[in-house]
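Data block below; observations after.
Missing here is one protein chain; the remaining ones are kept as they sit in the complex.
Note that the chains are named A and B in the order they appear, and that numbering of residues resets to 1 at the start of each chain.
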Amino acid sequence: MREDVTLSQTSTHRPASNFLRAMTAVVWKDLAAELRSRELLSSMLVFALLVILIFNFALELDTRTRSTVTSGVLWVTFAFAGTLGLNRSMAMEKDRGCLDGLLLAPVDRSAIYFGKAIGNLIFMLVVEIIVLPVYSVLYNTNLFVPGLLLVILLGSIGYVAVGTLLSSMAVQTRTRDVLLPILLFPVAIPVLIAAVKASSGFLLGIEMAEIQPWLSLLITYDVVFTAVAFMVFDYVVEE
Amino acid sequence: MIEVRKLVKRFGLKTVLRGLDFRVEPGEFVALLGPNGAGKTTFLRILASLSRPSLGEVAIAGYRLPAQAAAVRQRLGVVSHLPLLYGDLTADENLRFYGRMYTVPRLEQRMAEVLDLVGLSARRRDLVRTYSRGMQQRLAIGRAMLHDPQVILFDEPYTGLDQEASNMLDGVLRQVAGLGHTVVMTSHDLARAADLASRFDVLSHGVVAASVLRSEIDPNRLLAFYRQAIQGA
Partner (left out) sequence: MGPKPRLLTVLDVVTIFMLAIATWMVFFYAPMEAVMGNVQRVFYFHVAAGWVGMLGFLVAAGAGVAYLRSARRKWDLVGLAAVEIGMVFAFVNVVTGAIWARPIWNTWWTWDPRLTTATIMLLIYAAYLMLRQGIDDPDRRARFGAVYAIVGFLSVPLTFFSARLFRTIHPVVIGSNQPGAEGAFDMTPLMLQTFLFSLLTFTIIFADLMWRRLRLGRLADEVEQKKLELTV
């Protein structure tokens, strides 16, 4: 091992704090850039609202059917808006070669993964938090049930965990934008089913014992896929 | 500082680098020349730790790639023809971000130094989106130098620059060379490389076909030397 008496010594010590620093730097960078341009959030939001509007006409949501269909509509909306965000977030890195910039840094690749994933999660949650009151107002339903908020969190985590991994792949192919939904949706079905059922459960006031298996499924999915994505991310970005 | 032995790089069934040997002493400024498709960018990417060798050994500053990649990255700065900068952030914010990623000590001070070096102190609070291509390239160099790397790699840095910007870049590169860093630069532009480099290597058919020191050759003969090298292999 060589002795280096330069500025460069510091990062070979304390790898754990290095990891956290890199991860937060990435999250911070994404948030700062988004605050400036608001490009991601505005497109996700507009898209989400349009989807809800279309559903209104497509499904003729009268007061009776609405209660059973609300969670489905919400999650379809979140899933579609989510893919938009995931795509754009990765495309921003790829286009200006910034992905290389991230890879050149002496940080663990998984720090990059978690940084991007957390950023994506924050964006998705922001959109969801805005969509909820809008939907509530448009359809005169109260959506601010604590259980629902929990489900939204758990579901988004699972969706973003896999989505960040798959969008890292999709962005490096020729068919980029089209490919992400094709890759993501079949694999995200357990999350969507569980999230919809659990959301319905909370909204309709069904007893906890019936909702609980869905929550377990969500948590299992989150844990399994976050672990897998984190382990496998290296292979997706390293040549 | 840089030691490459019998480097082979294959993409599927295609072999791009065929047992390449390459050695750079500390402080040298090597201009890596070669026709399109010779493998210059591939080679540079391997040196930059962005790509793995199929076979062979690569060591930078005593650390081997890919096993000790993190150590190499800390000591390496890369300037590619893509800016590697975030358009929606200011120059300051870009530098601060990379500074954190590289754990640069006394970051604010270092940022000021680097902005001075590349002549962009006046516009540090402007969004990179508003920079001209030449300015972005200069900022990219600043970014690459932020963590005081021992080795700097330039991949076709003059791409897309007009005459004036190229001249400014010359100035910056001269300063960088003067600071004693080890530099490898790929270039199409023989004339500019001739001014800056201390050594010229020609990459052809997947190996270093020829190598000559600045002191050993008359700059006017450089073109002939180059032509001969790429025909030879």
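In this section, contacts are C-beta pairs under 8 Å (C-beta built on N, C-alpha and C of every residue); 3 or more make two chains touch, one makes a residue touch a chain.
In this text the structure is predicted, and so the values were computed from the model without any measurement.
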| item | value |
| --- | --- |
| Residue touching the undisplayed chain, where the options are A:A48, A:V73, A:A105 or A:L166 | A:L166 |
| Where the unshown chain meets subunit A, residue by residue | 162, 165-166, 169-170, 172-176, 179, 182-183, 185-190, 193-194, 197, 213-214, 217, 220-221, 224-225, 228-229, 232, 235-236, 239 |
| Residues of subunit B (touch criterion as defined above) contacting the omitted chain | 11-14 |
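One rule holds for everything that comes next: only the chains that are shown with their structure count from here on.
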| item | value |
| --- | --- |
| Subunit A and subunit B: spacing of chain centres that average the CA atoms, whole Å | 36 |
| Subunit A - residues contacting subunit B, complex | 1-2, 4, 6-8, 10-12, 18, 21-22, 25, 28-29, 32-34, 36-37, 92, 96-98, 100-107, 238-239 |
| Interface residues, subunit B side, partner subunit A - complex | 45, 48-52, 61-63, 70-71, 73-76, 78, 80, 82-89, 93, 97-98, 100-105, 110, 127, 143, 147-150 |
